[in-house]
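Omission of a single protein chain aside, the complex is shown with its protein chains in their original locations.
Residue numbering begins at 1 within each chain, and the chains themselves are lettered A and B in the order written.
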Amino acid sequence: MKRLLPRLLLAPAMASLFLWMIVPLVMTLYFSVIRYNLMQPEETGFIGLENFTYFLTDPSFAVAVGNTLLLLGSVIAVTVLLGIAIALLIDEPFPGRGAVRLLLISPFFVMPTVNALLWKHMMMNPIYGVLAQVWKFFGATPVDWLTDVPLGSIIIMVAWQWLPFAALIFMTALQSMNREQIEAARMDGATYLQQLRYLYLPHLGRSVAVVVMIEMIFLLGVFAEIFTTTGGGPGDASTNVAFLIFKQALLNFDAGVASAGALFAVLLANLAAALLMRMVGKNLDT
Amino acid sequence: MAYLELKNIEKTFGNVRVIRGVDLQIRQGEFIVFVGPSGCGKSTLLRLIAGLEETTAGTLLLDGRDITELPSSQRDLAMVFQSYALYPHMSVFENMSFALKLAKVDPAIIAQKVQRAAQILNLTSYLERTPKELSGGQRQRVAIGRAIVRAPKVFLFDEPLSNLDAALRGQTRIEIAKLHRDLGATTIYVTHDQVEAMTLADRVVVLRDGKIEQVGTPLELYDRPANQFVAQFIGTPQMNVLAASALQSLVQGCGIAVEPDGYLGLRPEDIALCAPGQGQLGARVDLVEALGAETLIYVTTDNGVAMVARQNERSHLGVGMATGLVLDVDAAHVFDAQGRVTRSGKARASKGH
Partner (left out) sequence: MAQRSKYPMTLLLRSALAWAVALLLFFPLGWLVLTAFKSELQAIAVPPLLLFRPTLENFSIVQERSDYLLYAQNSLITSAVSTLLGLALAFPAAYAMAFFRVRYTKNILMWMLSTKMMPAVGALVPVYVMAQSSGLLDSRTALVIVFTLSNLPIMVWMLFSYLKEIPHEILEAARMDGATLWQEFRRVLLPLTLGGLASTGLLCLVLSWNEAFWSLNLSAAKAGTLATLIASYSSPEGLFWSKLSAASFMAIAPIVVFGWFCQKQLVQGLTFGAVK
């Protein structure tokens, strides 16, 4: 009985997750090697790696990969750098600190579709948007964000949303820092920059790694923002791999090619996952 | 007729034999102390008795009943944990009445029993508080109260005093002793502190590496240790144990039969100091610890052996001074090469009318 009980308790969760993992995976594998168009479901047939070659040789593919990496890299860079800066800024108490924290973390809890439309219309509209007004105020011509800098606009939206996450993590990490070593450094005559370099940044090293890993995982699948604003365009200028697959699946209805693409995306994600697992695994002491 | 009997208890964790064949018989009302160095298995043995771990082999009998296969909840034993393990979300009253509530005892009777236990332990004014609001000593008393209320067949204590500061420890030790005197309950008490063992126990069980080294009353263990391990474990400062090879002349001169690779044991109080050049050995003083009521003098003999002597009088000796040692040879214990005792020294005489 003692052996049986834990296994019974684990079973429902593990069984569901197992199915959730296996069934789509097997189906995707199957779809990726047959011809399967959702509009003509009767016409199926084994076509080997044709789907893969189609997906990979699609000119949009290379662009999508590039965009994905660009998106990933920029957002991570912005959120980490600004996140650390903000965390350091509000590390010490000052009047209204609590309220400042609330203001800072709010963007993270906003629905992605709201986020997207908020920026698309209220901020980035080239005539009535706030950014346009600000540009005009300084005498410059307003930028037509979504048309001229489509990927950049997406990057801004996503970075705005994830900056609070990074900042909050770094704030938490800083609070766990041993204050006495800072006092010791001060007594040793260290300037703030030196303290930064030798004390603060090394301590934050681990949380930076975590933030990067987590963001890599979630940002690989950025979708809602692209869907609601640029639709991947103009052309494929703001299409990432996730959106490309979506286009194939539900716009071209080519499930075969989409599945091939999905496998590729899964591969990409696995790399990020392996790295994060190593990091999180170290924290686990069962 | 033993009240609690352990027969050939074995416990293995993975490949490690943690308890190796323990046999023990405990009478009703006895206060037994399990003592031994870290890792000797004393806590494991206690947990086996409690039922929190399963025995790999062996039998446990309580009041005639075989409880080896019974779960903890049915053994009618109460345990006081080292960390007290109080229920954080319950008040002191609820903590102490929990077991009775589970047993569906009448609430009026529960209240009565809890009040009585609270009175004995001076907890009456704290009954409505939660553990968060109590000091360490108070929490410990609640843990004890929780056990008392149940009036179990046996009380089990797992190093209850380790988390208290020194002053509180001494005080609580006395309270536990008084409690045992008043309630007369069978108790098994685990500690690594031999002072607690000596002062609280009716009988002491010395454990090492999962085996019982010796069982006896505290003074039996002190005067007649069965082996070198027990001899050195019991008694502070440690008994001086000297290799026979280092004391050739002395040994021969006193006519004690010691194997060439055996050992001689002398308690600090059996070594007296005299003028240099006199006595059986010469030595230099390393350190003098004046404790007020007694003085400990650490010396190194002329042939390089470190020893400690104890005397009731103050000493005028200083570091580096030469002195002579008078050894009370009759009180010496002799051990063979494996550490077993071959001759016990004579016991100290007791004073009193």
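In the analysis below, contacts are C-beta pairs under 8 Å (C-beta built on N, C-alpha and C of every residue); 3 or more make two chains touch, one makes a residue touch a chain.
Bear in mind the structure is a predicted one, so any value in this text is a computation, not a measurement.
Asks: For the chain left off this view, which of B:G64, B:P88, B:G292 or B:G320 is in contact with it?
Replies: From the options B:G64, B:P88, B:G292 or B:G320, the contact with the absent chain belongs to B:P88.
Asks: Among A:Q40, A:T53, A:T113 or A:T191, which residue is in contact with the omitted chain in the full complex?
Replies: Considering the complete complex, A:T113 is the one touching the chain left out.
Asks: Footprint of the hidden chain on chain B, which residues?
Replies: Spelled out for chain B, the touching residues are 50-52, 71-74, 77-79, 81, 83, 85-89, 98-99, 102-103, 146, 150.
Asks: Pick out the residues on chain A that sit against the missing chain.
Replies: 2, 5-7, 9-10, 12-14, 16-17, 20-21, 23-24, 27-28, 31, 38, 86, 89-97, 99-114, 116-123, 127-128, 130, 133, 137, 160, 163-165, 168-169, 172-173, 175-176, 179, 182-183, 206-207, 210, 214, 217, 220-221, 223-224, 227-229, 241-242, 245-246, 249-250, 255, 258-259, 262-263, 265-266, 269-270, 272-273, 276-277, 279-281, 283-284, 286
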